[in-house]
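In what follows, a structure is listed as C-alpha cells, so that the remarks can point back to it.
All protein chains but one are shown at their positions in the complex.
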Amino acid sequence: MSAIDFGRPVRAVRLFGDAVSHRLDVRTVAVCLALAALALVVALVTLASGDFQVALADVAGALLGQAEGRIRMVVLEWRLPRTALAVLLGAALGLAGAIFQSLTRNPLGSPDIIGFDAGAYTGALVIITLVGGGYFAVAGGALLGGLLTAALVYVLAYRRGVQGFRLIIVGIGVSAMLTSLNTWMLLRAKLEVAMAAAIWGAGSLNGMTLERLGYAGLILAVLVPLALAMSRPMAQLELGDDAARAMGVNAERSRLALLVVGVALTATVTATAGPIGFVALAAPQLARRLTGSAGVAMLPAAAMGALLLVSADYLAQRAFAPTQLPVGIVTVSLGGVYFAWLLLHEARRQ
Amino acid sequence: MSAVSATSRDLARQDAKRPGVANSNAARLFWLLVGVAVLLAVLLASIAIGSKDIPIGTVIDALFAYDDSDDHAIVQALRLPRTALGVTVGMALGMAGALIQALTRNPLADPGILGVNAGAAFFVVLAVGLFGITSVGGYVWFAFLGAIVTTLVVYGIGSAGRGGATPVRLTLAGVATAAVLTGISSAISLLDPETFDRMRHWRAGSLVTPGFEALFAVLPFVAVGLAIALLMARPLNAVALGDDLASALGADILRTRIGVVVATTLLAGAATAAAGPIGFVGLMVPHVSRWIVGPDQRWIFAYTAVLAPTLLLASDIVGRVVMRPGELQVGIVTAFVGAPVLILLARRRKVSGL
Partner (left out) sequence: MMDSKMNRHDPELGAAAPRLRAEGATIGYDQRVISTRLSVAIPDRSFTVIVGANACGKSTLLRALSRLIKPSEGRVVLDGQAISSLPAKEVARRLGLLPQTSIAPDGITVADLIARGRYPHQKLLRQWSREDEAAVIAAMEATKVTELSHRLVDELSGGQRQRVWVAMVLAQETPLLLLDEPTTFLDITHQIELLELMRDLNRRNGQTIVAVLHDLNHACRYASHIIAMRDGAIVAEGAPRDIVTAELVEAVFGLPCIIIDDPVAHTPLVIPKGFGAQAAAP
C-alpha cells in the first residue's frame, strides 16, 4: 500500500528490507497477464487445430512430454516451432517497437525508421535474386543487410550525438534508397524468383523447424533481459536529455545501447522469418491505450506483440485454408483494422 | 508616437533577419528565380536527352519542323508527353507533400499518409487481378478512384468524435488504412503470377506514357488541387501555430482541414494515377524548401512548386541515361537523387522540426 496517491492503484512490493523493491502498477500488471494468457490460449488453439485435429487435452499432454506417435509428431515437431516462434518473435517485435517509439518520442517510431527493414530486404534480395541460397544464406544476408544499414544510418546521423529528428530524416533517406533498389531487383528477377522473394519480404512463418526455434530462442534469451534492464534509463530519457542527464543518465550511451538492442531484436525476427510488419508499430500503442500509462512501457508492448503475432499466424494458417498466407500480410491487415477500430472506439467514448 | 520612431520601426522590420538560409525577401525571390531557371534548363534537357542519342538540331526540328521520321516521333510522342507529365506530376506531388506536412505538423508525413498510394495500389490490384484490365489507360481511373475513396475513409476515421481530425488522429488513421489496403493488395497479387507481374511494374512508378492521354486526364484535377492549395497557404501559416492560436487569428480550422485534404487527394491521387506511386518527392522537397526559406508556407509552396518538378525531371533524365539502351524507372531513381541531398542537409544545418 502506498501513502502517495498516484491516481491509480499501486502496490509497493518489498523483499529483504528494501533491497528488492518495486512499485507495481496494478492495471499494467493485470493487462500484461491478461494479454499473456490470451496469447497462450490462441497458441494452444493453433496447436490443436488444422488438417489433423488434436484435442486440447492431448496438446497439453504433448507439451508436457507425455504424448507419443502421431500426436507427438504433429504437435511438437510440426506445429510447435511455428507457434512458439510466433509468440517469441511477436514479443521481440513489441519490445523493439517500444524502444524505438520511446527514443524517437514519436508514436510512428519503429525499426523501419532506422532503415533496418529496407536493408534486410535488400540483403535477402541479393541472396535470393542474384546469388542464390537456402534458408540460412537468406537469413544471413538479411541480417548483414539490416545491420549494415542501421550502422550506416547511425553514422550518417551522428554529429556530436544523435538527435532524434536527424536520425529519423537520415533513416527515411536511406530507407527510400534501399526500397528503390529493392523494387529494381524485384523487377529484374525472373517472375517465380521475384514471387518467392516477395513472399519472404512479406514475412512468413512457413516451414519453421525446432532448429530455427532454438537459434531464435537462444538469442532472444539474451536480448530480452538486456532490454528490460534498460527500461528505467529509457523512461528517464523521455523527460528530455537535460533532465535525464541531470539525474545521472548517460544520455548518449544509453541511447546507443537501446538502439543496439532494438536493432538486434528486429534483426533476430527478420533473419528468422523475414520482415514482419506492423507489430512493432502497433503493439506499443495498443498496449499503452489498454494500460493507460505514461510514455511507452516495454512489458505490455511485448505481451501485446506476442498476442498480435500469434493471432495473426492462426489466421494466416486457417483463414484461407488450405492456402497458407504469409503471416506478415495478416499482421499488416489486422494491425491496421485494430488501429482504425481503436481510433473510432476512442472517439465514441469521448 | 512620433513619426521618427515609426520610420525606424519600419526600417528595422525590413532589415530583420528571417529564418531559413535565404533570410530576406530579396534573397528568397532571387533564389526562386534561379530555381525557375534551373527548372527550365532541366525541362529542355528532358526533351533533348534520352536513351537514344538524338542530336540537338534534330530535336529542335522535331519541335518546329515536324516530319514523320523516327527521331522526330520519339521527341514528339515520347519525350514531350513525358516531360509535360514530369512537370505536372512533380508539382502535384511536391505541393501535396507541403500541404500534408503543414496540416499534420508532422515532418514524417508524405502524401501517402492519407492513404493515397495504398488506395491507388489497391484499386489497381483489383482492376488487374479481379477485372483483368491490362491497359494503362484503364488503370488511371481506378487508381484515381482508389485514392479518393481511401482518403475519404481516412478522413472519416480520423475525424470521428470530438476534436475532429487532429494531426495525430489523421496520421494514425492514414497509417491504419494504408496498412489494411497494403495487406490485402499483397495477398491478392501473391495469389496470381500475372497480377504480381503487372503490379511489380506499376509499383516502380514511371513517367513513360504514350501520348498526352494520361496527362490530359489528370490535368484538370491537378489544376483544381493547385488552386485550392494556393488558397490554403495563409491559413496554414496560422494552423502551424496550433489550433487555439490559429482560431484566435481567424483561421477557420475545419475549412482549412477540408481544403487541405481535398487538395492533397486531388494532387496526390492524380499524380499516382498518372505515373504510379512515386515516393520521396512529396516528403523531401517541402523539407528542403523549409530549410531554405523558413516556416512561411507561402514561400514553401512557391519553392516546392519549382523544386519538386526539377527533382522529378532530373531523376527521369538520369534514369534514361544511366542504363542505356534500357531505362531505369523514375520511381526508382528519385530516392537515389533526392536522399543524398536530404541527408547532406540534415547533417549540415541544425535540423529543425516543423
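Each chain gets a letter, A and B, in the order it is written, and its residues are counted from 1.
Convention: a contact is a pair of C-beta atoms (placed from the backbone, for glycine too) under 8 Å apart; a residue touches a chain by one contact, two chains touch by 3 or more.
These numbers come from a predicted model, not from an experiment.
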Visible chains in contact with the missing one
A
Touch criterion as defined above, residue of A:G65, A:G134 or A:G248 at the omitted chain:
A:G248
Of the residues listed, A:A55, A:V131 or A:A294, which one is in contact with the missing chain?
A:A294
On chain A, residues whose C-beta touches the chain left out of the figure
2-8, 12-14, 18-23, 105, 160, 229, 232, 235-236, 238-240, 242-243, 245-250, 288, 292-295
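Simple rule for what comes next: only the chains that are shown with their structure count from here on.
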Given the complex with chain B, which residues does chain A contribute to the contact?
106-108, 156-157, 159, 163, 165-166, 168-170, 172-174, 176-177, 179-181, 183-184, 186-187, 191-192, 194-195, 198-199, 202, 277-278, 281, 323, 325-326, 329-340, 343-344, 346-350
In the complex of these two chains, what residues of chain B are touching chain A?
106-108, 157-158, 160-163, 168-169, 171-173, 175-184, 186-187, 190-191, 193, 196-197, 200-201, 203-204, 279-280, 283-284, 287, 328-329, 331-336, 338-340, 342-343, 346-347, 351-353
